[in-house]
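A single protein chain has been omitted from the complex, and every remaining protein chain is retained in its original position.
Which chain is which? They are A and B, in the order written, and residues in each are numbered from 1.
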Amino acid sequence: MESLGNTLANLLTIAWLLPLFGFVVQILFALRWWGRKSKTAAYLAIFCIGAGFVCSSTAFYLWGEGTDWAVFKPSEHGHVEQADAGGADHATAGRDDPEHKITSHESEKQAVFAGPLYTLATFGNLHVSLDYYIDSLTLAMFVMVTLIATCIHIFATGYMAEELVDDYVDHQVHTHDGGHFHRPGRFYKFFSYMSLFCFAMLGLVLAGNIFQVFIFWELVGICSYLLIGFYVERHSASTAANKAFIVNRVGDFGFIIGLMILWTSFGTFSFADQHGTNGKVQPGLFSMARGHDGELTKTADGKTVVLKTEQDGHGHWEAPAEPSHQKTITYTLLIVAGLGVFGGCVGKSAQFPLQTWLPDAMEGPTPVSALVHSATMVAAGVYLAGRFYPMFVPEVLLTIAYVGCITAFVGATIAIVATDIKKVLAYSTISQLGYMMLGLGVGGWGAGLFHLITHACFKSLMFLCSGSVIAGCHHEQEMTKMGGLLRKMPITALTMLAGVIAIAGLAIPGTSIAFSGYHSKDAILATALAYTKLNPIHFLLFVVPLLTAGITSFYMFRLWFYTFLGKPRDQHLHEHVHESPWEMTGPLLLLAVLAAGCAIGGEDGRLFKMLTFSEPVGVGHGVDGAAAHTVSLPGHAAVHESHSTAGSAALLAAFIGMSISYLVYGKGVINPADIKRQAASVHAFLANKWGFDDLYDVMFVKPAHVVAKFAAAIDKFVFDEILHTFVRMGIAVSKWDRKFDEGVIDGIVNLMGNSTYSLGISLRNVQTGKIRQYVTFIAVSVVTLFVLLFALYPKG
Amino acid sequence: MQAIGPSPFLFIGAVLFVCGVICMTTKRNGIGILMGVELVLNAANLNFITFSRFTPLGLDGQVFSLFVIVLAAAEAAVALAIALNFYNNHLTIDVDRGDELHG
Partner (left out) sequence: MFTAETLTSWIIFVPTIFAFFLVFFEKKAVEAMRVFALAGTVVTFFLSLALIGQFTAGDGGMQGLVKKEWIASWNINYQLGYDGISLTLVVLSAFVFLVSMLASWGIEKHVKGYLILFLILETGVMGVFFALDFFLFYVFWEVMLLPMYFLIGVWGGPRREYAAIKFFLYTLAGGVLMLIALLMYYFGSATPEAMAITGHSGGSFDLLKLAEMAQSGKIFSPGLQVAGFILLFIGFAIKVPTFPFHTWLPDAHVEAPTPISMILAGVLLKLGGYGIIRIAFPLCPYGAQVGAYALVAIGVISIIYGAFAALAQTDFKRMVAYSSVSHMGYVLLGIAVWKISEVTGAAEGRDYWLMGMNGAMFQMIAHGVSSPGMFFMVGVIYDRVHHRDLNQFGGLSGLMPNYSGMAAVIFFAGLGLPGLCGFIGEVFVVLSAWNYSKTLAIVSAGGVILTAGYILWALQRVYLGPVYKGPHPEAITPMTSREQAIGWLLIVPCLVLGVYPNFVFNYTNDSLTKLVETLDSGYQNTPKPNTVQTTQK
């Protein structure tokens, strides 16, 4: 198994690093070697990501072989040897333990390969490293990301072809003299950024510890920044790029807090157990928190969680009985840590309340929206929430569920009124990401991630379709100017329809024949229903998503009808519309097939089974809230019971939504303008995106600038002023000192000098220079002296 | 000869000294002043010899006066040279004209 782990790690590492190589070559040499007008850079990028796809697929195949394709076998016969290079949970956990009947077959399914790649730093017992962690989720993500990225790269060679010039005219930027802005084309740069993004995204998926996730988290953030701001000349683009990065940083603020708590309390970042250099196995985060049975070990008062840091005879991680050996974390901190990490996910996945950046991010070229802002990067938040699932306690999951629920609803409502084709899709992305979070939050680990994969397929398809439409309409994005494009661009229209059906969740009633979206959404709704059955107080968690499913169906069909059916609204534009070339329609067809068929079989299908193969232990049998937690989580059995109810309800909602949409926009029975007039205030509210942007501007952006000005003013007027006061005092003192010096000390010295001088002046008169006078003086003086001598001392 | 004490010698010496001093104070001629100096010196010599003769000091006085005579000769030579130089510069030997060093 060791060798399989290494092979997988090597394959995925190659897939991960190839785009980095592509990036370096493109950014440094593309212009010099191939020039602006060459597509070679794109081919290199496609080669890198395509080879990555081959590597990932091979890894997936090898993994299947290595685990005996246990994924696709009925679970009763499932038999997986312990396949764990890094010493993760024991595969045979609980087999001989009758109490854990349900967990037993789940634990058996563990097929995790983890190990170190590269040590960043070691401080005493603390290690910071890059690791890999490969399970079926990793592999699914790898295959999904590389496949979709390859499609989008190919699409982009067509879409970005107009950049293959020395003099590109940007019609959206005006110079001072009223003309359009001219600049050299940046074809190679686009692909180099895309390659860098693929590298970062794959690194994020491969990450074996939460710190590594954070590293690549930031890297995908900067790629997103670069790609949103690709048209750097457009002020709106650079502002949107800044907004995306900074809003993400707000989420990362929470992420860092989560990291700090985990790092300090657990002493490791690693998901899986690690082999130390001394042969001792160090438990990873999941083992420490959950052990082999998925349960937290709490102290008697329930306020503190004891970490499982000792291995028992079976190799299970258990909490040490001796209190002095125990490593503990308070339950509150565990909640905060979970919320913190989820905060990062909120930022990256554009969840309420940080969703505002994603619609603005549509400033980037459409392939970027398809790859980064629908299929992969924004899904990274969901991926992380899924990956980190064992660390989330039910209270955190409840928060996740509500955040997801609100996001789904808010996104969907705004999508109703959006008229920019890409904005509709952006809000729909937000809404669908909310669904995923909701699914995870209500205990549907598999359901949430299932939707992640299906959504990636159909949403990237729809974005590419919109890209095709935009390219065909010469960069017109407003749906109000489109209409009747079905004839002009049939492939785009039909593939788009496939995507629309998929996202709306339509199915043939009574059968399970449906496009992918139906299955995954159904899975989420079923879990939500089971959840609300267990926790009736949280009934909104089922009702709102159900309603949202209807809305989703409505606005997606609105988009399709608006764009492709009806009469052309702008005749001039319509005449110039053309179907896109093969390198754009080819990927559309492939993705349409995926969007339709990737989830065949629903929850008995291969995709879902493969994902749930890596389900964290303990999810399957749910959590009974009566014991200690505030909420209960449904197990697989409970979910299964609600399936048919939820499925029919969702289908009904979708059909209602579609029908209304058809009546309004397809048939024109009801005039949308009338509705708009009737509900003008609601429309304004929705069109204003619920006012989040204004609110944040008033609440955070402006205050931050005020505080900043204040800080700068403090420097200028307080600290500098204090210094200046000191200096002024010093100068004043020295002025007095000078006066004293000049007046008193110098005065005395000068006085002495002056008096000596004047004495000398007065004596100089005696010095006549006349020799006879001198002699007379001498004689007279001598006589006088003698006279005096005799007078004073008469008798000697 | 026996009866003569030191007093007459000292008297002559005093007279000579006073003559010399008066000569120095009154004469404006440089040479005249030199003569006054010689008179003063010789007055001193006379006193030396007198005290040497009438006290038990032996020959000390005579030796001193010999030194003074030699010195006076040297002094006269230097002084005459100065006088000549002075004359060269001022075309006179009136000492009252040589007052450049006055204060």
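Here is the rule we use: contacts are C-beta pairs under 8 Å (C-beta built on N, C-alpha and C of every residue); 3 or more make two chains touch, one makes a residue touch a chain.
Fair warning: this is a prediction, and the values are worked out from it, not measured in the lab.
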Missing chain: touched chains present in the view: A
Among A:Ala708, A:Met729 or A:Ile745, residue touching the chain not depicted: A:Ala708
Touch criterion as defined above, residue of A:Thr7, A:Ser57 or A:Ser238 at the omitted chain: A:Ser238
Hidden partner chain, touching residue among A:Ala161, A:Ile215 or A:Val281: A:Ile215
Option touching the unshown chain, where A:Phe181, A:Phe539 or A:Phe685 are the choices: A:Phe181
Given A:Gly229, A:Pro365, A:Gly446 or A:Gly483, the one touching the chain that is not displayed: A:Gly229
For subunit A, residues in touch with the removed chain: 27, 119-126, 128, 170, 173, 175-176, 181, 183, 214-216, 218-219, 222, 225, 229, 232-235, 238-239, 241-242, 245-246, 249-250, 252-253, 256-257, 259-261, 263-264, 704-705, 707-712, 715, 719-720, 723, 727
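Just so it is clear, only the chains that are shown with their structure count from here on.
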Length of the line joining the C-alpha centres of subunit A and subunit B, rounded to whole Å: 122
Subunit B-facing residues of subunit A, complex: 763-772, 775-776, 779
Interface residues, subunit B side, partner subunit A - complex: 21, 24-28, 33, 95-96, 98-103
